[in-house]
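Input: one structure, supplied below.
Of the protein chains in this complex, all but one are displayed in their positions.
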Amino acid sequence: MTYVKDFTWKKNMKASDLVGSLGSVGFQSVELDKAARIIVKMKESNAKIFLTFTSNMVTSGLRGFFAQVIRLGMADAIVTTVGSIEEDIMKAHGEKFPIGTFQHDDTELHESGTNRVGNIFINNKSYEVFEGMMQHIFKELYKKQHRWAVSDMLKEIGLMLKDKNSILYQAAKNNVPIYCPAITDGAFGFHAFMFQQEHSDFTIDVVKDFGNILFYTNQDDRKGIIALGGSVSKHHALLACLLNGGCDYAVYMTTAHEASGSVGGATTEEAKSWGKIKDASDVCTVIGDVTITFPLAMAKALDVLAGNKLIKGV
Amino acid sequence: MTYVKDFTWKKNMKASDLVGSLGSVGFQSVELDKAARIIVKMKESNAKIFLTFTSNMVTSGLRGFFAQVIRLGMADAIVTTVGSIEEDIMKAHGEKFPIGTFQHDDTELHESGTNRVGNIFINNKSYEVFEGMMQHIFKELYKKQHRWAVSDMLKEIGLMLKDKNSILYQAAKNNVPIYCPAITDGAFGFHAFMFQQEHSDFTIDVVKDFGNILFYTNQDDRKGIIALGGSVSKHHALLACLLNGGCDYAVYMTTAHEASGSVGGATTEEAKSWGKIKDASDVCTVIGDVTITFPLAMAKALDVLAGNKLIKGV
Amino acid sequence: MTYVKDFTWKKNMKASDLVGSLGSVGFQSVELDKAARIIVKMKESNAKIFLTFTSNMVTSGLRGFFAQVIRLGMADAIVTTVGSIEEDIMKAHGEKFPIGTFQHDDTELHESGTNRVGNIFINNKSYEVFEGMMQHIFKELYKKQHRWAVSDMLKEIGLMLKDKNSILYQAAKNNVPIYCPAITDGAFGFHAFMFQQEHSDFTIDVVKDFGNILFYTNQDDRKGIIALGGSVSKHHALLACLLNGGCDYAVYMTTAHEASGSVGGATTEEAKSWGKIKDASDVCTVIGDVTITFPLAMAKALDVLAGNKLIKGV
Partner (left out) sequence: MTYVKDFTWKKNMKASDLVGSLGSVGFQSVELDKAARIIVKMKESNAKIFLTFTSNMVTSGLRGFFAQVIRLGMADAIVTTVGSIEEDIMKAHGEKFPIGTFQHDDTELHESGTNRVGNIFINNKSYEVFEGMMQHIFKELYKKQHRWAVSDMLKEIGLMLKDKNSILYQAAKNNVPIYCPAITDGAFGFHAFMFQQEHSDFTIDVVKDFGNILFYTNQDDRKGIIALGGSVSKHHALLACLLNGGCDYAVYMTTAHEASGSVGGATTEEAKSWGKIKDASDVCTVIGDVTITFPLAMAKALDVLAGNKLIKGV
């Protein structure tokens, strides 16, 4: 039996020690430390790790952290939405996103060509840069082949980028596939459509990519999922795992609750009914903003794994 | 200036009167009544109405209501996720979904072949029925052509169904396109992949469908959106409207909040910074479970519009 | 086994029929209809009903509805926070609260002497009116006795008001005690303190009032709770019921979730561990804004009970 222990601040305490102490505090702090411990187990047991996130997290500074996580060998597959792809490419080009506030006057922002995502701004110019890059990228892709499965295409794009903080770059370099079932739901889709208008046999083959994620893992693999937020990205990774016997480990981090039946709020228990997660599995859910909870849990997990020499290049 | 008015129950009061009274109560009830009034305005101004929802709402009994809403001429385009398509097809075949509880033992459910979505259950048998239907459907589709834009394919499927409570059926009959950018994120994707294995030129063309939604509306149309929940469905409709000058009306119904920068919680104000919604527009957001708020707001809107003879077939 | 049924709008449908239909829709709509049915059972079984709410609900137009609910015999005890008392008194005097928006410029409001509670405004003038009334009220109370248990004092105040939409008035007239353990947490406390400065033996005896709520019910009573929101009001009623053997019926309506261990989000299950609610009891929780869910559930319950001639004066 574990008991609540009074938390005490120590000068210059390490983040990993703070997270460890939170493990005996209560409520979500207990889940946070559990998340760190489950992530360690995923790696120790050599599980195939699916990391899923929505695009707002790539709008944020988690973007470079995801790239680092991939580089350190802590993610074997990525599932995300297309905004992540777009903004990773913009940032790889050097575009900077200002930090603003949630309350900024949006009519004024609109007039100044600034788009808001919570308290982060994206200038129209960044989208113009992206447009230029995509025109070039689609041409290069088309030279190689006319019909692209999504993850193959994203690997090819990753190899064209030259930014070690880029998710696509690190994923490509480290042979980590990026799955993105809703590939057209963004500016990427618009530019793909414009390109297809002049190259009618240019196709993005989402059906073929279903096979790619399906066969990326198998019944024998130990499998883990770190699902940040909900949406198609969480669902798609769980579906691939379900078809391969279910996850052995699951860490959910989200602000959503189960009450509305949404995929974001769907619990690890609910996932067991489907076989998305095995009945006997190590699971936890941390309710809270992922920009806080993911770096924290991961900081402890990485410190532990670095100590055990289980992560690459550290 | 409007003032808070004390709500009073009257015996056998009409739902639309109750909603009207809530308009002077405060907090979300004010927004709820505003939603009803904005929906009326959408119709009165002959706006093109985009109705978006996530698949859990089709798991629920809103499914037949969406079909009715389409039949009544209250939705000109649908954007949703693929679970909606799957479950609408299952239900069109007569499959029934038991109502359970949020707390059911999920290991026990798994053993009995029952999958849980919040407090609704779906039996494995319903997925088997779906599999049989899809094998037939893909064959029929393939006979006609080998490369399908998503919304064209969904219309064709709708015409094969014979259920007046079916979303796909009513959409097809009433020339209401259904857009579904993440068409492979579900059992539908799996069966499409299996079919493609034996028919390698079978393609679902998501890029072409971007053009379909893009050209479905235009700068001159008045445009309205009723976005239920977040996800790709909300984002995709807003994107199409952004590219056509922005919405004149927006009703958001969601359980998500803006704090995490998610698409589900993104406010109508934030949408203005992007031009997804016009600076001068009629907007409201109702925070709450859509299975309660949507029928209520719509019940009032429909009563008003029926009185004004503005809906079809009433 | 109950199954999901497709919801269908019918022209001019009754609110109670709409709620009944929601009972087969799913997610929170199922809980909403269950709430209506449990409230009916409370009354049918002649349970002592504790109705608890926080003061923001009295800021809203639920205030007059609470008064009606008391008048109809649907609440046997009220537990609330002191803002409710203050605003009920202001409104009994005729003060009106404007409906604004959640986004109003608060610095501007401050300069104009307007205080905001969500999207409802309260003018400073209403607080001045309140001050004048309290000076009179405390004098009258002091003439009768110098040491007042809270609920006795609130009954006395209720009898001084002349507004049938007043909670205090209806409670006093119908012998429904109002408990308010945090009686000084508001302008009421300030004015009581000012009065005590000149009448040093004037005391509000919160300890004695613990006995009042403790002995208001007993082990033999069937007991029900309708807890709107969390806070001291919910907790205090549950505590009184716990000490008397626990509730037989519980309807929780709240926007809070269990994840943080707050009293607002504490579940009916958690309450069973304490004995606040009996192990065998009829319970439900509706997650959502109470200004929508309470009128709806109650509208159905009241229609049913009026049909069964179980409510007073209908």
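Per-chain numbering from 1; labels A, B and C assigned in written order.
FYI, a contact is a pair of C-beta atoms (placed from the backbone, for glycine too) under 8 Å apart; a residue touches a chain by one contact, two chains touch by 3 or more.
As the structure is a computational prediction, the values presented were derived from the model and not from experiment.
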Contact residue for the chain not shown (choose from C:K5, C:K43, C:R63 or C:H235): C:H235
Touching the absent chain when the full complex is considered, from B:S260, B:S273 or B:T291: B:S260
Residue of B:G26, B:G118 or B:G264 touching the missing chain in the full complex: B:G26
Touch list for chain C against the chain that is not drawn: 54-56, 59-60, 81, 102, 104, 106-107, 109-110, 114-120, 147, 181-186, 189-190, 192-193, 196-197, 202-211, 214, 229-232, 235-236, 239, 243, 255-266, 269-275, 279, 289-291
Interface with the undisplayed chain - residues on chain B: 26-28, 257, 259-261, 287
Where the missing chain touches chain A, by residue: 1-9, 11-18, 21-22, 24-30, 32, 56, 59-65, 67-68, 91, 96-99, 103, 118-120, 165, 269, 287-289, 291-293, 295-296, 298-299, 302-303, 306, 314
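Here, only the chains that are shown with their structure count from here on.
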Rotation angle superposing chain B onto its copy chain C by C-alpha atoms, nearest 5 degrees: 180
Centre distance in Å when chain A and chain B are each reduced to the mean of their C-alpha atoms: 26
Where chain A and chain C are represented by their mean Cα positions, the distance between them in whole Å: 44
Chain A, residues touching no fewer than two other chains: 257, 259-261
